[in-house]
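If you scroll down you'll find the structure; I have some questions about it.
One chain of protein is taken out of this complex; the other chains stay put.
Which chain is which? They are A, B and C, in the order written, and residues in each are numbered from 1.
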Amino acid sequence: MQQRLPIAVCFIAGALMFLQYFSPHPVARAVFVTINDYWQIIFAFTLLVGIAAFVRTNLRQISRGKEAPYRLIGLAGLVLMPVLAVFGGIKIESPFQWAFENMLAPMQATVFSLLAFFVASASFRGFRARNAQAVILLAAALVVLIGRVPITEMISDTFPKITFWVQNYPSMAARRGILIGIGLGSMTTALRVILGIERTYLRGE
Amino acid sequence: MDIGLIIAGVLTLAIYTFLYKDNPIYKAAESLLIGLSIGYALVIYWQTTLVDRLLTPLFARGELLMIIPLVLGLLMFTRFSNRLSWLSRIPIALMIGAGAGVAIPAMLYARTLKQISASVMPLMDGGGFNVEALVVIVGLLSTLAYFYFSREHKGAMGITAKIGTYFLMIFFGATFGYTVMSRMSTFIGRIDFLLTDFLRILA
Amino acid sequence: MNRLKTRWIIFGGLFLIVTLSYLTNIRFKSVASPEIQKSYDYLDSLPEGSVIMVSFDHEASSLPEIQPLALVVLRHAFKNNLKIIGVSLFAEGTAIGYRLLSQTAREYDKTYGVDYVFLGFKPQQISAILGMGESIAHVFPEDYLGTPTDEIPIMMNIVNYDQIEMVISIADGALAVHWIEYVGGQYHQNIMTALTAAMITTYDPYLASGQLYSVIGGLKGAAEYENLLGQPGGGNRGMLAQTSAHVYVIVLIVIGNILYFRGRKNGKA
Partner (left out) sequence: MVLHAGPVQATAPGAGNSWFDPATLPTLVLSIIAIAVVLYTIRMVRSGKSFTIREIPGLKAVEEAVGRATEMGSPILYTPGWGGDIQRPTTIASMNILSSVAEKTAQYDCRLIYPTHDPVIMAVAQEVVKEGYAKAGHLDRYRADDVFYISSSQFGYAAAVDGFISRTKPASVFLLGTFEAESLILAETANSIGAIQIAGTDSTIQLAFFIVACDYTLIGEELFAASGYLSRNRMILSSVRAQDILKILIGLFIVIAVIWATFDPASTWWSF
């Protein structure tokens, strides 16, 4: 029961979602919409479970005195957003949106922008011409980098042309090879899951 | 000066201190970021999913069938019990199964069929030899050979796979080069915020 | 420790170079690429009063790159007296979309509800955009500010995509693909995108097949468009910084290799 019921649910959901793909019939559409709706709702609940686990771990560590100030900041942030939403709504110019625009969004954008620095340090370190492959990697990167600097375009249109060619033929061909491989690997994994052979999610106990 | 801008500026700088090394200021900003982002997700999902798609249909419109996802969702909470936690596998199984079911045709269509058709081009074009078509075919087939796992890469297979790795390297190098631009833009955007809005050096 | 010091030098260099070049504010006279020209010409050719839909399909973190892109589109539309319906497929794009739209509207003295409207965000992107193919008011019974959609002047004559000339998706991810595949595919709607530079290659196949009308890509695309509009802005301002950052990365790669070969010569490769 503990194994069979989930496997049966998995199989039925999988088979239905597979079959509906090929059908424009209203019944098939309804199946898709229903399962998709359930999916979204269950996901929202798992988020609640995750948050509960997060709060539990943090409280436990605070009581042990481990990094208590930081843990408290985290929990305060977590509580702040719902409180603002409850008291001021979530529409434009609400305190909730204010907190989003002035606290959360700038921090997210800044973490994202760290990438600029890491791109620089990785370039310095990762493009050394150690062997034939590394030379090709280096050459392709340089061609595109140079071809995409606005100044190069003003000097000559050869580089942008080479860049275009590299991207659209050799590079595109390899990308397709990777995509086909991933597509096949994903497909076989998905099939094992539906057939109940792959039971990673049933592990434990 | 607008208090919001000051907060945003200070938080921006706090994150940047990480580039020097991990430190209490970054750690505090990081904790705040994690907390706020979880709180934000909670509010958004609560409103757009739980209220709009579950609670309103169920209680305001009386769609009794919505009890099913409600129960499935609540089963996730059995994870906190040792005895009943197996029940949470049912909703997980539904999610995994549904995802897998839709993945099979979607993966085969978008990642396989579409890619195959796009690669077929005549080798002779308007009387001349089509170099591009040849490059694409050789690139694709040799990359596929690289991803052939059942046999050791020796002999003809080895050479083909080796050519495949060269094509892969072209792709990786070009993609890296291409993405540098975008990554730099984000940083330039932050500098713009710091110089224009926060420090008001540029007006 | 050496590893960290090298990083600090690299990071510090980037910070300095970008900040300094941003401060100098030298403008480039970049020629518009055919792609940008095509986008510009299309919007320019629409008669006054035509309606376009602008969808803010991006997250807050990519705003730095998205903002100049969004602004050229919105400015061009308002300048030519086109009407704009704003929507968003990402929760995070909602507040930003509304802000950009109302900010640009103020520049051109446009009235909310008459010249433009912002309908807000709907989750379930696919069902939302397909639903609008039947009836926009059905998907968005009220606008972002809570006014019933059928009481808004601009929406009076608009039922679905049939009354809309072009959908422009401003995206930092794969969301615009939905517009192309579903709205372009099923409702034969013209689709244009304004994309972050990293996403351009993802859309190449759609551009090649004609499913996508045109792309305005990255800060560079925004800068070129700004020049066509005759209104240099964020795109242009960032161009020198962009160029120097680019050159900086190239220089780093070269130095990295010089050090590597010198190290190898000295026998410690």
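Here is the rule we go by: a residue touches a chain if its C-beta (ideal position, glycine included) is under 8 Å from a C-beta of that chain, and two chains touch if they have at least 3 such contacts.
This structure is a prediction, so every number in the text was calculated from the model and none was measured.
Participant: The complex has one chain that is not drawn here; which of the drawn chains does it touch?
Facilitator: Output: missing chain touches A, B, C.
Participant: Which residue from B:Ala8, B:Leu168 or B:Leu194 sits in contact with the chain not drawn here?
Facilitator: Of the candidates B:Ala8, B:Leu168 or B:Leu194, B:Leu168 is in touch with the missing chain.
Participant: Suppose we count only contacts with the excluded chain; which residues of subunit A make the list?
Facilitator: Residues touching the hidden chain, for subunit A, are 17-18, 20-26, 28-29, 32, 35-36, 39-40, 43, 46-47, 49-51, 53-54, 57, 60, 107-109, 111-112, 114-115, 118-119, 121-123, 125-127, 137, 175, 178-182, 184-193, 197-198, 200-201, 203-205.
Participant: Can you list where subunit B touches the absent chain?
Facilitator: That gives, for subunit B, the contact residues 15, 18, 21-22, 26-27, 29-30, 33-34, 36-38, 40-41, 44-45, 48, 79, 88, 92, 95-110, 112-114, 116-117, 119-124, 133, 137, 140-141, 144, 147-153, 168-169, 171-173, 175-176, 179.
Participant: Residues of subunit C in contact with the chain that isn't shown?
Facilitator: Per the touch rule, subunit C residues meeting the hidden chain are 3-4, 7, 59, 61, 90-92, 123-126, 130, 173, 178, 181-182, 185-186, 198, 201.
Throughout what follows, only the chains that are shown with their structure count from here on.
Participant: When the centre of a chain is set as the mean of its C-alpha atoms, what distance in Å lies between subunit A and subunit C?
Facilitator: 20
Participant: If I count partner chains per residue in subunit A, which residues reach a count of at least 2?
Facilitator: 36, 40, 100-101, 104-105, 108-109, 111-113, 116-117, 119, 123, 138, 141-142, 145, 148, 167-168, 172
Participant: Which positions in subunit C are in touch with at least two other chains?
Facilitator: 11, 14, 18, 61-64, 123, 201, 220, 242, 245-246, 249
Participant: Using the touch definition from the top, list the residues of subunit B that touch subunit C in their complex.
Facilitator: These residues of subunit B touch subunit C: 19-21, 44, 48-49, 52, 114, 118, 175, 178-193, 195, 201-202.
Participant: Residues of subunit B touching subunit A in their complex?
Facilitator: 4-5, 7-9, 11-12, 15-16, 18-19, 27-47, 49-50, 53-54, 68-70, 72-74, 76-77, 79-80, 85-86, 89-108, 110-112, 115-116, 118-119, 132, 135-140, 142-144, 146-147, 164-181, 183-184, 186-187, 189-190, 193
Participant: Mind listing the subunit A positions that touch subunit C in their complex?
Facilitator: Touching subunit C from subunit A are residues 33, 36, 40, 91-92, 97, 100-101, 104-105, 108-109, 111-113, 116-117, 119-121, 123-125, 127-130, 138, 141-142, 145-146, 148-151, 153-154, 167-168, 172.
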